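Of the protein chains in this complex, one is absent; all others appear in place.
Per-chain numbering from 1; labels A, B and C assigned in written order.
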Amino acid sequence: MKENRTYQINPNAKVHFHNNVDFCVGTGRMGLALQQEYQEQLKFVQEEIGFKHIRGHGLFSDDMAIYREYKDAKGNVKVEYNFTYLDFIMDSYKKQNLRPFLELGFMPAKLASGEQTIFYWKGNTTPPKSYEAWCDLVTATLVHLMERYGVDEVVQWPIEVWNEPNLPGFWKDADMEEYFKLFQTTFKEIKALDKRFRVGGPAVCGVRDEFWIREFLNFCRRENLKPDFITRHHYTTELPEKQGHYGYAELSDAQAGFDNLQTSRDIIDSFEEYKGLEIHITEFNTSYIPNCPLHDTNQNAAYLAQQLSMLGDVNESYSYWTFGDIFEEQGVPFTPFHGGFGLVANGCIPKPTFWTFKFYKDLSGECVHKEEDSVVLRTKSGGYKGIAWNAVRERMGRELALSFELPVTNEQEYVLLTKTVDEETCNPLKLWHDLGEPASLSEEQRKLLRDYSRPMIASRRLRAEANKVTLDLNVKEHGVVYFELQPVCQKSDRGYDYERVMQFKS
Amino acid sequence: MKENRTYQINPNAKVHFHNNVDFCVGTGRMGLALQQEYQEQLKFVQEEIGFKHIRGHGLFSDDMAIYREYKDAKGNVKVEYNFTYLDFIMDSYKKQNLRPFLELGFMPAKLASGEQTIFYWKGNTTPPKSYEAWCDLVTATLVHLMERYGVDEVVQWPIEVWNEPNLPGFWKDADMEEYFKLFQTTFKEIKALDKRFRVGGPAVCGVRDEFWIREFLNFCRRENLKPDFITRHHYTTELPEKQGHYGYAELSDAQAGFDNLQTSRDIIDSFEEYKGLEIHITEFNTSYIPNCPLHDTNQNAAYLAQQLSMLGDVNESYSYWTFGDIFEEQGVPFTPFHGGFGLVANGCIPKPTFWTFKFYKDLSGECVHKEEDSVVLRTKSGGYKGIAWNAVRERMGRELALSFELPVTNEQEYVLLTKTVDEETCNPLKLWHDLGEPASLSEEQRKLLRDYSRPMIASRRLRAEANKVTLDLNVKEHGVVYFELQPVCQKSDRGYDYERVMQFKS
Amino acid sequence: MKENRTYQINPNAKVHFHNNVDFCVGTGRMGLALQQEYQEQLKFVQEEIGFKHIRGHGLFSDDMAIYREYKDAKGNVKVEYNFTYLDFIMDSYKKQNLRPFLELGFMPAKLASGEQTIFYWKGNTTPPKSYEAWCDLVTATLVHLMERYGVDEVVQWPIEVWNEPNLPGFWKDADMEEYFKLFQTTFKEIKALDKRFRVGGPAVCGVRDEFWIREFLNFCRRENLKPDFITRHHYTTELPEKQGHYGYAELSDAQAGFDNLQTSRDIIDSFEEYKGLEIHITEFNTSYIPNCPLHDTNQNAAYLAQQLSMLGDVNESYSYWTFGDIFEEQGVPFTPFHGGFGLVANGCIPKPTFWTFKFYKDLSGECVHKEEDSVVLRTKSGGYKGIAWNAVRERMGRELALSFELPVTNEQEYVLLTKTVDEETCNPLKLWHDLGEPASLSEEQRKLLRDYSRPMIASRRLRAEANKVTLDLNVKEHGVVYFELQPVCQKSDRGYDYERVMQFKS
Partner (left out) sequence: MKENRTYQINPNAKVHFHNNVDFCVGTGRMGLALQQEYQEQLKFVQEEIGFKHIRGHGLFSDDMAIYREYKDAKGNVKVEYNFTYLDFIMDSYKKQNLRPFLELGFMPAKLASGEQTIFYWKGNTTPPKSYEAWCDLVTATLVHLMERYGVDEVVQWPIEVWNEPNLPGFWKDADMEEYFKLFQTTFKEIKALDKRFRVGGPAVCGVRDEFWIREFLNFCRRENLKPDFITRHHYTTELPEKQGHYGYAELSDAQAGFDNLQTSRDIIDSFEEYKGLEIHITEFNTSYIPNCPLHDTNQNAAYLAQQLSMLGDVNESYSYWTFGDIFEEQGVPFTPFHGGFGLVANGCIPKPTFWTFKFYKDLSGECVHKEEDSVVLRTKSGGYKGIAWNAVRERMGRELALSFELPVTNEQEYVLLTKTVDEETCNPLKLWHDLGEPASLSEEQRKLLRDYSRPMIASRRLRAEANKVTLDLNVKEHGVVYFELQPVCQKSDRGYDYERVMQFKS
């Protein structure tokens, strides 16, 4: 089934497109950043895409070993801080050209008021047994970071208080009042240290999120707090169905998600004091479980392509959850393609969605077109860059035949470059399946998968006619195509005759 | 135009196929090995293909600075040797896991009897003014190498005396008698040093080569010399037509070339003493000029695919001339795609022919099929590997539809991997042309070309029926396809359902 | 205080010196091998020293996630195995050119019969709740490794059953009978899989070790078991005194330790069936706690120099505990110089003891001298290599002035190379102290420490007199000096006059 669509581009259209794709990316818990495979995946992601910030859970969890208690000679319990692993990790981020987007949590077991934990790695999700001790911990950590990396540097790291307190798994009883207390105490502590720090919350996800945001702002107004930004999460699948190690989830309607984001915006803007306050989506993905095979598919890549065109509309930033597949929330995965959140599978194999991010990163220019299947920008050099995708929630065998009529200023030749990621050209999941779904990849298989997981590149010469270049693109179902149209001025070397080399008849 | 061909493979056929593709590769003159770009190209070639030996001209040319004369206190001319650059180069080859195939030549200017030179870099091609001094030079060089790299190592480096003495440009007047003198003197000198050295000649090319080989062996018989091998060259284009910086040449009939090789074999075998003596083709390529755009094309890759299936038939080895495009015989090239001999273009961009070599390197198993368009081997694991190509001398729009019926021993599933290099999938020359044939590549263009110059990988599941797997391959004109068929035993992880992930209807 | 000692070397003395320094090295628990800093330290160690095997605890501990239980549809508990992390780690060892010396332990929590754990990282030290399930785990793991790395490879990996069962912390109640059951069951399981596997025990340490070894062999004899080797540990300090994060321990008399090793040898040899059975010291160091500042000192390096000269006397191998300081048994260290076991401190800074190992690794030749302060070997090239040290248990200000009279065969010049590690030349602990004992090293400090932590190199020309070269070495207290004496044949280049360059008066 082929569907034809033609777009006549107005080069002077000023289409709203806030492309902040590289602002932040998610990560498995902090402590995993000690791992080599984690760092190799991150290195690959940074070289190809290059995010600016990174955000994950578990800064204060026990594997980080920051908060330590001991007994002094008199038997009194004393606190000391250990920043050995924190330094390892922050040094590594610096080397990878990343700044943290700090999430304060979870609770060190010794500082916790209860024993409730979340995840395979048992993050404690109860309030502190002492808010004073909590504040000491926060301050000691920030002071240490400022000493090590410079005050002017560290105050640029955004800080978010806790994660998803509206869910009882992440915050005991989803106790709103207690969270507000945590926020207020922490906020004041940090601002007292250096008021340049930017602190926000409430990092809500899904359940009753609108209510929480509204109440949060009511609370702030009441207490005369000025949070620097609001944070929330954004997932776009229905409830997953569990089967063995996996969960199968269906994509939800994209528009419903965008509407939900708009509601957050509207709530905030309804407060005079907080009108226009930045919203950071500190997590987003399709499914919210780390064992959803959807994440590894081309379908995910195409669906995300639309998301990335829209997420900046009412939000300052949006952080994909997560860059890689070193992630232990549901335990250690059994296979390389286990439906992890990562842009990159274990073995440093880019998934199709990786390329969607790469393509958005490579965009530049003025947006002149944004529709449900494509975005086009006009470049300084007199050409165009854009992305087209074919996103469907259920496979239906639809091929999109897109035609863009692109005005140009002079009668010359153009070169069209396309990079195509679809189920034929760049589909590591299929190759892995064809190989028998091996749990342990041989070095040869790993290399094969890596070599295969790259966009197909193609080029075409196009000639302007009547000050217009017509660009025809076929986008297969679940496909994403990046394209660049550049004017080309051919200067053949003395004696070089391409037509003759190629034996083209003239 | 589509042409169908079906091959029924006999798994027990013992087809003669001496695949020695990685024995040796050619290089621009020794002194160029000092260059960084040269070494980077070589590193890439060695990582992907991995040749065992390397052979080039100019070991004794002046830029190597080995042979030095000076005057002593009494004003007498004395000789000294400088091995500084030689060490740099041999160290680099060792690091690249290569042994030299030493070619003794050309003449140091101070040791030469005349002023005739060849090439932009002016290699002196006249006999020595003193054979004694020449022998001293050869011995001093070999002794130095033996001291540095070990005697047992260096005696394994084959030695060839001079290059193409049958051409007057390479050896003054193509003086056969003088060459025989050079050979005999050098041969004896080396064998006296260590008789384990393997020494051969006469490295002839093209003109009257049969006559030269016959006379060479007559001479050897007369003088009771036992050369360790015979060397010759093999080029397969007609005379090029010059236009500006370039020469355009047409491919010659492949069979004529193979017949010529057979003639060399027959001549040698006609001597009782030399029957079965190894022949090393110490240079081969399509065109013999370093500015023939043909070298950069897919056509070259397909034509070479057939060559590589046959060159071992009557020869021990065959050395492609050359691995890379750092090469100065006709001067410094003006553009990256200037028709150089290299498997790799400047900027470390693999050309289509590079992949033909890579594919042959990856073959293993017992040959069960060899025809003008394909070669197939049976592997130990119960599968097959092979290469198919579509080589034509003139573009005619022919697509080959090959069908291989491959017997297998059990009823199971197989995965077919294909790697395709053709004018659509891996054609850097076209991309470069589409970009406007830039003489200076930007870093971005270089990366784009490198990313594009890779085979397209695909996989398919095939099921055996009646103990047979039928493998259908379409090979586009000038295309080369590598394939592997492996039995696959699928073990899905608990709960993993690929069909469901992909939304395939069952 | 200077002490003079003269040694007249007999070049034909055949002194027993089994230098097996590179056979094996210890590591923090397996799971830590996932970490990047761990791998960087290991890479450094392997490049400079190059061990052959690596041994550590925790193969089956929960962080490795190998043993997994789940409930099937009917609610029955089933077992499955996850080798994802095991593959990461074994791949990394292979890349580092290491084979594991497998230690089977500790117990997965779900498979354990009790809740007793050891260390900060909580290794379960109770017997299996089911020996059948334990055997399944062992077999599944070995079979997986054989599939991945090849049967012929994996059977070369020595296997040790459990660690220090004679200590109640490591094995519940130090229950000897239970350990013997574990050993026998495991031994038979592995031999049934492939009898080429080499399996040993009982890995005892310190307390009642002689009794354990004797009883172990009695048991084996009774049960007709033929263990492939005996393992034990070897530490040489008195009980440490605890103070804050640290333990201070005094070195014990070296001879007492060697006597203890001899006793093990004697016990084994007293069994007819086991006479000459290999003993592997699978752990040794001075102190047995990972927070003993002694490990970071030059004193440790000098003391170990003597150990390394003797440990091969009655043992097949001896594995230093451990290569690096990524190690969590007592928690995460607060500073880089915290007295960890490692040859290398965090930040990849070699400690003095690192160089003792490097020096032993660089020895080669026939041993002609071995005393309490030095070892000397005669080399093939007609020179000597050796190590001298100045080991004292308490600082006393003793400088050793050693004089070696070394017979040589011809009257020529020699060059003496020395590499000196002592408290002045290579003492990172002092530099770190002088810098204020920083817990967090800046990149600059790290580099400074690394640059400083290298032996001081010096050279001297010595002339043979009366067929003898006299080599005088001053070894400062706690110093270790490596030396090489090589014949030198000077060939100055034409016109080069070193005396003149240096303005030496002749």
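Please note the rule applied: contacts are C-beta pairs under 8 Å (C-beta built on N, C-alpha and C of every residue); 3 or more make two chains touch, one makes a residue touch a chain.
Fair warning: this is a prediction, and the values are worked out from it, not measured in the lab.
Trainee: Among C:Arg222, C:Lys275 or C:Lys491, which one is in touch with the chain left out?
Mentor: The one listed residue touching the chain not shown is C:Lys491.
Trainee: Could you tell which one of B:Met1, B:Val77 or B:Val332 touches the chain left off the display?
Mentor: B:Val332
Trainee: With the missing chain put back, which residues of subunit C would touch it? List them for me.
Mentor: Against the left-out chain, subunit C lists 242-246, 248, 293-294, 296-297, 299, 334-335, 338, 394-395, 415, 417, 424-425, 429-431, 433-439, 448, 451-452, 454, 456-461, 488-498, 500-504.
Trainee: Determine and list the subunit B residues touching the chain excluded from the picture.
Mentor: Touching the missing chain: residues 34-39, 65, 68, 80, 82-85, 87-88, 91-92, 144, 147-148, 331-335, 346, 439-440, 442-443.
We take it that only the chains that are shown with their structure count from here on.
Trainee: Please tell me the distance, in whole Å, between the geometric centres of subunit A and subunit C computed from their C-alpha atoms.
Mentor: 45
Trainee: Approximately how many whole Å separate the CA-defined centres of subunit A and subunit B?
Mentor: Distance between chain centres: 47 Å.
Trainee: Provide the list of subunit A residues touching at least two other chains, using ranges where the numbers run on.
Mentor: In subunit A, the residues touching two or more other chains are 334-335, 439.
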